[in-house]
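This structure is in structure tokens; I'll ask about it shortly.
Missing here is one protein chain; the remaining ones are kept as they sit in the complex.
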Amino acid sequence: MLSIENMVAGYGKAQVIHGIDLEVRSGEIVALVGPNGAGKTTTIRCITGEIRPVKGSVRYDGANIADIPPHRVASAGIGCAREGRNIFGNLTVYENLAMGGYVIRGHLKLRERMAWVYDLFPRLKERTGQLAESLSGGEQQMLAIGMAVMNEPGLLLLDEPSLGLAPVVVDQIYEKIAEICREGASILLVEQDVGLALDISRRAYVMESGQIRISGPSDELGKDPYIIDTYLGAR
Amino acid sequence: MGDLRKKWKGFCATLCFVSFLSGAAAVAAENKIVIGSIWSQVGVAAPPGQAGLRGGRLAVKLLNERGGVFGRPLELKNIDGQSDTTVISNAAIRLVDEIKVVAACGLCDDSLVSAAGSTFQSGKTPFLVASATTPTIPSIGDYIFMVPFGDNYQGRAVASYCAKTLGWKKVAVIRDSASAYSTELSKFFVESFREFTGDEGALAHQEIYQTGDVNFTAQLTRLRRQSDRQRIDGIVITPPFPQDSPIIAKQARRLGIRLPIMLTDGADDPTVIEVGGEHVEGALISTHFAAEYPLTENAKRFVETYTAEYGAEPGAFECLGFDSVMILAETIETIGKEKWDAMSLSARRTAMRDTIQIHKYVMTTMPISYPDPETAKYPRIPEKPVVFKEIKAGRRIFRAILNPEDLY
Partner (left out) sequence: MSAHYLAQQLINALSHGSILALLAIGYTMIYGILGLINFAHGEIFMIGAFACFGAVEFLEMSFPAGVFAAIAGSVLAGLLIERFVYRPCLKRKPEALTVFIASFGASLGLRNLFTMLFGDGRRPFPSAGFLEGIIVTESGLTVNVKDLWIFGVTVILVVGVSVFVKHTKAGIAMRAVAYDANAARLVGINGATAVLTAFLLASILAGVSAVAYGVSYGIVTPSMGYQIGLDAFIAAVLGGIGNVPGAAVAGYIIGLGEILFVALLPPGYSAARPTFVWALLFLILFLKPSGLFRPDMKNR
């Protein structure tokens, strides 16, 4: 589905990612974990087209997407809910979802998808006419994910969906993520809470200083002494 | 920026002056007689400026065809004032210090003249103001003369025409508060109008706008309300430049105001009819000259040669430009060739001033002379007739003429 090979990227002259390989297969949740500044978000930005990699390839369904602009990546079937919640505060919940489905052609299809999202997050339906900036943090995260899945993406990129949310809300969100995966989307999940990420994912990559340090099936990594020492700590 | 340019010009002028002192160019330009002019070719003052220059050039052409002055060619050196006070101030410095003209002419509107006047005065170089009419202008000094009548006189003539010829008893005035011309002229008019009607309340209403305004409906609606409450016979507008009055007229007519309109010499320009169209029909204009009513043989010849040269009849500003150059040429000839050749530049300039002050000019389109500066209330302004025109079928038609003796 998604395969990244030997990708090098950065901002201007500052190189952040020094050649990584990463793969997401059809129907699986893959976690990308690591400390702050490891290059996780930069990796996501390379996939969405916001940053053009200096070297290497980003393939989606066999086509190289490294060089195409973000709005075309979105219409190719990659949805993204980013850290900082890329919702439009000046639009209503309904309008935000409509923008999430911007690339959908046909009114019927749009309504069908919206109904699906409202089913997934009934809370959003209650708030449909409300401005997005007036929602609570959890609701905003739900909206961000809802927007990202409007276009029925083959691949969903989730950047820190648990950030700044109460544990109860995080559990709710993660339940929904699992549900979205069962509906057929592959998911690349960037998460600081390594325990949470390993629980939900099938495979995981641990990224440090712009490189992949360890990768493998999540349940195996959960037992790795280095991971336990460095990331899982008290658990 | 402008300041820097001014300094640079001043520096250049000084350089030129030093080279002159060394005697290198002492006899240069002896062959031709150079007079200067500042007429704006762009900007708000371009309509009168372009007209003035056309008139001035025609005068030079006619003079040179009959052999120039003392058999020497006359040259008119015009600098474009661009309707900009900084440019005009620099132009004056160039004419006085660098080109070293014996005298100069040009300019319209009091605000523009004040940018150049003191330079000519301190350079002791006679300057003839071609078409500004504010009577306080020559108070800059004894080298500054006006070619047209002053507004004290124009205001009185307009008042006389309105009160005596048209029989108006009450008027409304619209003036531009950003222009000294407009403010002063309306003041002179009101003063005389009260005198002629014997009615202190003869000014029924007054409205004010500012150069650049395009929406006069609020003022005109108030004027209309006033005219509903009391008798108003007509509206007098004193626009400094030709552009405002047609818009005012248009909006007045659209508000249903049918009162007759009287405009002053700032509006004697084809623009008024082009922009105003049917809305300025019937409007009256007080001005300096009417081509179809030449007062003298000279004026008749001026109209003929101008029409032959430019393919259109001359207006008031063309006439004033023509007369400005004619006065300068006649002044030099009056001084006489032998005296002239024996004089230095500064002596020539002073002799010209003295001559202008006392000479009675005959080469101009109408007789021009200046009153005794000791006794005149406003010195260095000629007494000249005021012409009235009416806009009819898209043309300015001669209606009447008021001579100085009719007024006082």
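Order of writing sets the labels: A and B. Residues in every chain begin at 1.
Rule of thumb we're sticking to: a residue touches a chain if its C-beta (ideal position, glycine included) is under 8 Å from a C-beta of that chain, and two chains touch if they have at least 3 such contacts.
Everything numeric in this text was worked out from a predicted model, so none of it was measured.
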Identified contact with the non-displayed chain, of B:Gly67, B:Gly201 or B:Gly277: B:Gly277
Given B:Ser37, B:Asn152 or B:Gln243, the one touching the chain that is not displayed: B:Gln243
Residue in contact with the excluded chain [from B:Tyr209, B:Phe289, B:Phe302 or B:Tyr370]: B:Tyr209
Selected residue (touches chain absent from view) among A:Ile4, A:Val33, A:Ala74 or A:Val190: A:Ala74
Residues of subunit A (touch criterion as defined above) contacting the omitted chain: 48, 50, 69-72, 74-75, 80, 82, 86-91, 95, 98-100, 102-103, 147, 150-151
Residue numbers in subunit B that touch the chain omitted from display: 42-44, 46-47, 177-178, 206-210, 212-215, 217-219, 221-222, 224-225, 243, 246-247, 250-251, 254-256, 271, 274-277
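Quick note on the criterion: only the chains that are shown with their structure count from here on.
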Intercentroid distance (Cα basis), subunit B paired with subunit A, Å: 79
